[in-house]
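Note that one protein chain of the assembly has been removed; the remaining protein chains are unaltered in position.
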Amino acid sequence: MTEPLLELRELKTHFFTDDGVVRAVDGVSFALYAGETLAVVGESGSGKSVTSLSVLRLVASPPGRIVGGSIRFRGRDLLALAEAEMRAIRGKEISMIFQEPMTSLNPVYTCGEQIMEVIELHEGLGRAAARVRAIEMLRHVGISSPEQRVDEYPHQMSGGMRQRVMIAMALACKPSVLIADEPTTALDVTIQAQILELLQKLRRELGMAVLLITHDLGVVAETADRVAVMYAGQVVEYCGVREAFRSTRHPYTAGLLASLPRLGDEHQRLRVIPGNVPNPVRFPAGCRFHPRCPIAVERCRSEVPALRDVGGGHLARCFRAEEIASGAVDPVAGEGAPRG
Amino acid sequence: MADALLQVRDLRKHFPIRRGLWSRVAGHVRAVDGVSFDLMAGETLGLVGESGCGKTTTGRCLLRLIEPTSGTVRFDGRDVTALRPRELRSLRREMQIVFQDPYSSLNPRLTIGSMLAEPLAIHGLARGANARERVAELLTLVGMSPDHARRYPHEFSGGQRQRLGIARALAVKPRLLVLDEPVSALDVSIQAQIVNLLRDLQRELSLTYLFVAHDLSVVEHVSTRVAVMYLGRIVELAPRETLYRDPRHPYTRSLLSAVPVPDPDRRAQRIVLTGDVPSPAKPPSGCRFHPRCPLAAERGELARCSSDDPTLREVAPGHWVACHFA
Partner (left out) sequence: MAGGVLLILLYSLAALAPFFAPYAESDIDRDRFFHPPTPLHLRDADGHWHARPFVYGSRGGQDQTYEVDTSRRYPLRWWVRGAPYRLLGVLPGDRHLFGVDAPGRIYLLGADDAGRDVWTRLLFGSQVSLTVGVVGILISFSLGLLLGGVSGYFGGWVDTLIMRGTELLLSIPGLYLIVALRGVFPLDLPSQQTYLAIVAILAFIGWAGLARVIRGMVLSLRQAEYVLAARALGASSLRVIVRHILPNTMSFTIVAATVAVPGYILGEVFLSFLGVGVQPPAASWGNMLNAARSQRVLTSFPWILLAPGTAIFLTVMAFNFFGDGLRDALDPRKTLGGRG
């Protein structure tokens, strides 16, 4: 592949709170290439949302601070930019949509005004031209009779509509990267299906790259090209979507997949990852997953595994990735159990 | 049916919409609008639907946490809707509820011990050392340690809190549990733990569940039978396998096809519905699903569907559908 569009290296974002230093993002590396969808998957507290906020340097400070690493966008280090240069990138080059369509639109402005604001800001268009563009964007995201809708306020719209307006706003300046932070979590499944379809369509049309933050493995399987699985502030596995679902090399990913109830499944007990997500103030020593890992060995307790290539560009943060690959050990059932 | 532990007939709940200076009633939100079903002893009935379809209101009406507008609910032969306050209290030993949000469902000012002892005191079941013993027993039952009794809710994670919510519901040894989205707020890996716990408890204590949820995969996993709700009504009710293999209602079909499948090689053929769920204050005429229904348009029957309201009828043994074309 060519140069990545966006590349994170060893990114660290910590929160300095009364209870100690919360290492929300603690050494995250991945790359996003033009035109692809990269899904960042993780449970709550894994640091996936903070990662996405860090890319736009929108982490609340204090208490949060980016304490290390680099974020390169088209060869430039975003962390070294002045605030004014950063503002020129936000919304123009890299846009973001959020989970909660109820609160991410300002209730006192019409939807049109909010889209126009972005356009006027970045493209220097006049009001009339911006309005034409806003209507065009609303039509683009599948809102019927956009000439009327453009003058409506957010509360006059349903959740699905508002999310479409958010998308129109984010894409108004044709950015090359769209960060979608749980874009469908607050929506019903039938509306979620509409929004996912829309995002895929727009990505193809505009040729942009999508960084999709989600906890829903179903959404990942249907939309992503590649996957970065996060656990406890770090990427534990980074590979193509098919590899993640078919031949995972990390016991956490394997555990997540096994714990999913699936449509068409037999009526049986679900596989479970024992225990709870660790407290981000005190991560376990060694591999952060070892207290919940069914195949942890002595080495995992003391030594920190690196995110390394375990074959064909498939990255995993596990000492036993090769054994998992060869089938010598079952990453879900644990030691000695026959693989099946 | 002799076996029905709970019989719900034509249950309705209409919330008045008040407007203006004098709080005039300007209309009604028909949150639940004619729901009927039976719940057999020992089974799990899944109640699914999108937000605003009335599934949560239905669950709460059964326990009379919300007073139903009309309809009857019979529990073990007794008419719940006609009970006086004193009788209602004794009913509450039989029917309990577990809530969705593990953060708002536990009183932050009470220790786990006093929270679990409260139902025992209310119903005079145990006091002092007996109560403490029962609390320890309950904690063990839901996979927690008896030492946790002295702690406060904020010291626990979401999954642990949900276990505590279940323990509280089980304190009075009920026969029926209404599970109101019990795993929706939890992470994937924790969801599985709670689902397994609920299944173990059902077997151990021979409980009957009404499992209210929007996640179709979880519902399929836990349910014996499944009812699908749309705009305050049940549109399809069938045994689990039947409903998932052979859905007859077009809404059920599109709902099932909309669920993202965690398998990159099976990217689904979707029936993507157009438009949003209409407001339950102004439900469409005729069949409530007709403005979004792909079938009505395809068959050119919009005139019939928009005027003629289909009843829930049995199209095969145990398979009930409210559609003209089932």
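Here are some notes:
By letter and in written order, the chains are A and B; residue numbering begins at 1 in each of them.
Simple rule for what comes next: contacts are C-beta pairs under 8 Å (C-beta built on N, C-alpha and C of every residue); 3 or more make two chains touch, one makes a residue touch a chain.
Keep in mind the model is a prediction, meaning the values are calculated, not measured.
Which of B:E118, B:E137 or B:D215 touches the hidden chain is settled by the complete complex: it is B:E118.
Considering the whole complex, the residue from A:T17, A:T103, A:Q148 or A:S302 that touches the absent chain is A:T17. Checked against the full complex, the candidates B:Q96, B:S157 or B:T242 give a single residue touching the omitted chain, namely B:Q96.
When the omitted chain is restored, the residue from B:L65, B:A82 or B:A303 that touches it is B:L65. Residues 60, 63, 65, 88-90, 92-93, 95-97, 99-101, 104-110, 118-119, 122-123, 154, 165, 168-169, 171-172 are the ones on chain B that touch the missing chain.
Here is the rule we use: only the chains that are shown with their structure count from here on.
A separation of 31 Å divides the Cα centre of chain A from that of chain B. Across the complex, chain B meets chain A through its residues 50-51, 157-160, 187-193, 195-196, 199, 214, 216-218, 220-221, 240, 244, 254-268, 270, 272-273, 276-277. Every residue of chain A that touches chain B in the complex is listed here, in rising order: 43-44, 158, 160-161, 188-194, 196-197, 215-222, 224, 241-242, 245-246, 255-257, 259-265, 267, 269-274, 276-277.
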